[in-house]
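Dropping a structure here in structure tokens format, bear with me for questions.
One chain of protein is taken out of this complex; the other chains stay put.
For clarity, chains are labelled A, B, C, D, E, F and G in written order, and residue numbers in each chain start from 1.
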Amino acid sequence: MTAPRTTDLGFARLDPDRVHRTGTPEVVYAAGKTPAQTVACLAALLDAGAGPDGRAFAWATRVDEATAAAVRERWPDARIDPEARCALVGEPPAPVGRVLVLTAGTSDGPVAAEACATLRACGVGARRVQDVGVAGVHRVLAVAPDIAAADAVVVVAGMDGALPGVVAGLTDRPVVAVPTSVGYGAAFEGLAALLTMLTACAPGVLVVNIDNGFGAGVAAARIARTVARGRATAER
Amino acid sequence: MTAPRTTDLGFARLDPDRVHRTGTPEVVYAAGKTPAQTVACLAALLDAGAGPDGRAFAWATRVDEATAAAVRERWPDARIDPEARCALVGEPPAPVGRVLVLTAGTSDGPVAAEACATLRACGVGARRVQDVGVAGVHRVLAVAPDIAAADAVVVVAGMDGALPGVVAGLTDRPVVAVPTSVGYGAAFEGLAALLTMLTACAPGVLVVNIDNGFGAGVAAARIARTVARGRATAER
Amino acid sequence: MTAPRTTDLGFARLDPDRVHRTGTPEVVYAAGKTPAQTVACLAALLDAGAGPDGRAFAWATRVDEATAAAVRERWPDARIDPEARCALVGEPPAPVGRVLVLTAGTSDGPVAAEACATLRACGVGARRVQDVGVAGVHRVLAVAPDIAAADAVVVVAGMDGALPGVVAGLTDRPVVAVPTSVGYGAAFEGLAALLTMLTACAPGVLVVNIDNGFGAGVAAARIARTVARGRATAER
Amino acid sequence: MTAPRTTDLGFARLDPDRVHRTGTPEVVYAAGKTPAQTVACLAALLDAGAGPDGRAFAWATRVDEATAAAVRERWPDARIDPEARCALVGEPPAPVGRVLVLTAGTSDGPVAAEACATLRACGVGARRVQDVGVAGVHRVLAVAPDIAAADAVVVVAGMDGALPGVVAGLTDRPVVAVPTSVGYGAAFEGLAALLTMLTACAPGVLVVNIDNGFGAGVAAARIARTVARGRATAER
Amino acid sequence: MTAPRTTDLGFARLDPDRVHRTGTPEVVYAAGKTPAQTVACLAALLDAGAGPDGRAFAWATRVDEATAAAVRERWPDARIDPEARCALVGEPPAPVGRVLVLTAGTSDGPVAAEACATLRACGVGARRVQDVGVAGVHRVLAVAPDIAAADAVVVVAGMDGALPGVVAGLTDRPVVAVPTSVGYGAAFEGLAALLTMLTACAPGVLVVNIDNGFGAGVAAARIARTVARGRATAER
Amino acid sequence: MTAPRTTDLGFARLDPDRVHRTGTPEVVYAAGKTPAQTVACLAALLDAGAGPDGRAFAWATRVDEATAAAVRERWPDARIDPEARCALVGEPPAPVGRVLVLTAGTSDGPVAAEACATLRACGVGARRVQDVGVAGVHRVLAVAPDIAAADAVVVVAGMDGALPGVVAGLTDRPVVAVPTSVGYGAAFEGLAALLTMLTACAPGVLVVNIDNGFGAGVAAARIARTVARGRATAER
Amino acid sequence: MTAPRTTDLGFARLDPDRVHRTGTPEVVYAAGKTPAQTVACLAALLDAGAGPDGRAFAWATRVDEATAAAVRERWPDARIDPEARCALVGEPPAPVGRVLVLTAGTSDGPVAAEACATLRACGVGARRVQDVGVAGVHRVLAVAPDIAAADAVVVVAGMDGALPGVVAGLTDRPVVAVPTSVGYGAAFEGLAALLTMLTACAPGVLVVNIDNGFGAGVAAARIARTVARGRATAER
Partner (left out) sequence: MTAPRTTDLGFARLDPDRVHRTGTPEVVYAAGKTPAQTVACLAALLDAGAGPDGRAFAWATRVDEATAAAVRERWPDARIDPEARCALVGEPPAPVGRVLVLTAGTSDGPVAAEACATLRACGVGARRVQDVGVAGVHRVLAVAPDIAAADAVVVVAGMDGALPGVVAGLTDRPVVAVPTSVGYGAAFEGLAALLTMLTACAPGVLVVNIDNGFGAGVAAARIARTVARGRATAER
């Protein structure tokens, strides 16, 4: 394998071949950067063809309003999702696979939105169903058909984080659990939900960092792409 | 109110009037005591008439095998429950009320047993149903009629501790949750279950200390006795 | 039992039959919602007859000033308690039972207020006595008659959280303890009080999440309603 | 769907239809049970046909020597893996899919063994490569072809837990990370590795509980079966 | 001031002039030493005249049975307190001052015993009253006269650690609080009691390490000696 | 003893006899109160003669600028210390005793100032020496004469909190250690300093809550008053 | 050795001879000081000749914009690094030695800048290479020649903090690791990175406090100066 390229902008060292190695296009984490730095990174990734199959595609997460404005000014047709705080520049590939994203409560929405935006950037199909927490367990049972149709399920939950375990007890699909910092007191900024998911009675729950919709999306995309490749391989 | 009595044994200062103040007969916590000390405490409480209505009744928790043997030698008809590690000497009053004790898994059994023994010592009726954890949520739904018939429900669960929240979403009865130290790793000796129960999405879950079947029994007995008093008052 | 209804507003999935299952009318947690979203939820719950016995009643907690204004504009006769940050729309049922709410210090007031508002929303009678902390233990002893007259006692305390244990040593009533985030340093945002209450020497203390006046109110209401049902059943 | 069956042994309430719902045959967690109890559970599961497609298959994890002996006495041809502490009774289905299990160090072996045994019980193919930690990063690079051939990679690591992040930066396959309690001091019984994996710079790392080879195996099996189903569906 | 002496035994570097600087005779912490090493340290301190006023006095804490036997063999008239796990060799000065040592429960006894032994080694008078925990607050009130007669009060408590705060609300004397590791679950090996004492509502509670009867004794001795010196100065 | 008085302001229940029981005049903790509430509390305490010997004296801590202005408007000659954030209204008794307050660094100043203001309110003499941290251990050695002249030493330190242990190794006086939240990262808001002080190698260090200059002042005043009483008693 | 000097400014007690004892010129930590106080400290250090070899040099860290302006107004040619938040007044000695400062990501830049500024203040040569995190391990391998040319390597990393361990596995030079608070959720403000570095599989990683570029710079300067002294000694 030839050595991966590195794009050195001085303040950042981009990894445009990441999509070849890992399937996920290099992403710009905008949180620690100025709007101008984020724009510069996106431009360099577009130039380098850092999207899938070398296409001109770049994206950023944790985009605040100032950065969103700077991105929109530079690329008027950029797709910016304010709930997800993500910006996509250029066209991601047509989606393969089916990932279902569930939330336990309304407040978990932004994290679920980040997961969905990430799935789109990774070229994977996403569908979101909101507010099916275990306090009314019939709401979970009602989405069983949606779960059965998915390649993987992302379950986003704060407070007690009990939803992923209940879902995992109802399905044979991979379950990716995202604890959120929703809640107060003994929720300890998401720690309670994190521990709940790690110790779920139903085995096979896979956990990512607190509020990490991005990581959940990347992981679910890895699963869905592997499934899709299986389908494609078999078809040939 | 006259000042409560104190029975001073030198190594311990017993509170024989506790049952008058709090409804719970003074208990001997055997964990930090020698078998002889536990026996001496029980004997003093029997002498003092520290049971309900001044009856000769005394009891101990966290009783190991050596202490159990010493108690049985002194009072051959003592009721000793090895699973609960409790010893009851003398006759508690006829039970009033109905408390249901549920466990999420088999390993939570000893804590549930301690709760049941405590309820009996407090003169409250107890019934136990085992192993209805949320990994198979149909097992919870199956016990709904038992829950509906209870004055209060004690729910004992380790690992993710998700069961009490699901139960509280299905009933209007008081729910007393007991986290247990069952589990490993991120269960952190019961901390995960404790945090889950404190942050349960379903409101109204009441929590006691990890592995504290005793405290859960006392609390449920307070509820059941208050309910029973309501019934009795009304009858008059 | 027929399947519970679900009211899907897109951003939220309401559970209007919660009051039938759990005795507590579905509540709108306003903290993560816009004023318009909270109003929409309240309206939908009123439409659905989500109050006790199908009456048009709805309520919200963690209501900030903007949301309070929006609620008042829509329903001018809504009862809004700024200390409790609660809004009640429509008429809750006439109160049954008697719950006493104690605080250890003045700063614990808002949490106690939320508990009282919750009790009213649940149709349970509440009375509040302020500032009886253990630094002057005579203040606790002075409220003994109030405690004796209650079906359940809610005790709200920050800092060392020692008050519930002392109360539980003086009464046979159910004691619901609410740790608050009042204090600094080693109070660790309520953790010290939480641990104190969980490990109280006096058995039977029942604990809810830090600053969770809502949960304490719901739990105390479960107890008081069960007691009241006992009275009523007996009367018939 | 018909209601799932429940097999009530008094001390345990088995869930023989779990394999139909979740793809994983109901497992006996032997840690909290006597050898006789574990044998009784296995026998009941065999009777119930709790294996895939109703076949007579049952298994247990956390099997100590006494329990292993009891199992072997009852079923002389049981497959018992002492390193993994697992016992399999009856014949699991022929394996589908390919999961690669990597360890950072020799001491992580038992956890990796449990993952492999679980994969076999779930009917999924497993291969294990040992001791490729990042202190000599060339050892990781050397297994790149093995990684590329897998449907999913399970990476087991203690101490700093850095291996999964490095692997995830090299591949597009799903990566399941298992922190282990290997290490001392600031490793805090696996906490350091757990946090490292949750915050890995390389996105898409999926984490299970500390020392939870079982959960990692179940999760990887969910992925591999979904991939295999994709292949099969396409073939048809 | 002349430089303090140092006695170098190779494996230990004793500080025989500590009593001159700090009022507390250098102590041998036996926990990390062999019986022979402890005996050698004690002998060297006796030789150096490391007791008050240069007298031949030496002592050790955390003395197990083997070390106690070795000490007794070498110095048959050594005073060994098995509950306190302390050994005193030679004669400490006649006690000055009055320190009261209270315990919340019987299990706190060994820590209180260590405090008392330390006070004796430091030449300060000690009196111990056992088992006056807040679950029966009348027991605390009953010892008020003892508290009023003391120069300082040491209060030893595990579980919720609430006793020192109640005592500090009743007296104007210095209160030294010792959390103990008595309790389980959320007592977290004494952490709950420690935090309670640090955040006590009654101001002026002074806290030492968990189970640190030794440190409490040294601190109370510093106070009592300063008080005694005040008395003596005034008399002159 | 006659029952202590209670002054009920509705929002607060004052304890004007606290000075008789504990030597410390009841204090108004202004942090959780409006300026008007703090003024009302101070006025009520002045009316009640809540100062030593029944004198009209009252004080408040954690006073912000708005409250300070309100106090000054009501009582123009109130003594307000902005660094200490304390307000004293009326005349405290002439100081007895000598307490030395040391700080490790400049940033620890406000906590030391609160301790000094508290000592003045309690009628005890205070002297403050700043910035003698252990990074230059000669600075500590230079203040040895000041330490020797004190009845008690309060040592305020953030970051590693090592100063109290070094001081305790140099003196026989009581040492009250106050950890501060000065520092960042692994200082964990004062936790590092707190643990250091609790585990100091030099025995006899007494610890109060993080940033709790008030508590340190109250505790040192208890010591100094007891010493002074010793002197006075002896003189008679 | 003559006693070190102390410069007492009332609010601060400077240690101008620190450079003689420790090689690091006394530094002004501006975070807890007013701009005027920082300027006064710098002026006093310049007067005292607190730089190496008695030269007029002084510096400050954690300098905000207001302080930077005050410094620049007083000393127009002061070197102020806004990224590092450091101000250097006067001329540090010509640099000796070679320290390489690596960062894992762009957001770690300010901490690395503080380390570089500190090295310059200590008279040691520094070179910085940015953004070589392990998510693309080829970026680390590419800087191997730079590492080999250094006397010591400072590695700055947030999130999982895995970079120092990988670097330490590639070189025989001293590795100083600085965890940063970059990241969210289970990064716990730098705790995850801190634990990772402390438990790195590759031995010999040396760790400083979270975000402590200053401490890393001082430590690396100690190493580089010792190396340089070795070179110089040998040359003579």
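What we mean here is this: a residue touches a chain if its C-beta (ideal position, glycine included) is under 8 Å from a C-beta of that chain, and two chains touch if they have at least 3 such contacts.
Only a predicted model underlies this, so the values are computations on that prediction, with no experimental measurement involved.
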item	value
Touch partners, limited to displayed chains, of the chain removed from view	D, E, F, G
From F:12, F:58, F:176 or F:200, residue that would touch the chain that is not displayed	F:200
Contact set of subunit E toward the excluded chain (per top definition)	3-4, 6, 10-13, 15, 18, 21, 29, 31-33, 37, 179, 181, 189-190, 194, 209-212
On subunit F, residues whose C-beta touches the chain left out of the figure	104-105, 133-137, 141, 159-162, 165-166, 168-170, 183, 185-188, 191-203
Residue ranges of subunit G at the interface with the undisplayed chain	21-24, 27, 151-152, 168-176, 194, 198-199, 202-210, 214-215, 218-219, 221-223, 225-228, 230-235
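Following the convention adopted for this analysis, only the chains that are shown with their structure count from here on.
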item	value
Chains touching both subunit F and subunit G, listed by label	none
Of all other chains, the one whose Cα centre sits farthest from subunit E	A
Self-contact between copies subunit D and subunit G, residue sets same or different by half	same
Whole-Å gap separating subunit C and subunit D, where each centre is the average of the chain's CA atoms	44
Centroid spacing, where centroids are CA-atom means, of subunit D and subunit F in whole angstrom	58
Intercentroid distance (Cα basis), subunit F paired with subunit E, Å	25
Residues of subunit A whose C-beta touches two or more other chains	18, 21, 105, 135-136, 168-170, 185-187, 194, 198-199, 202-203, 209-210
Pairs of chains, among all present, that meet the touch criterion	A-B, A-C, A-D, A-G, B-C, B-D, B-E, C-E, C-F, D-G, E-F, F-G
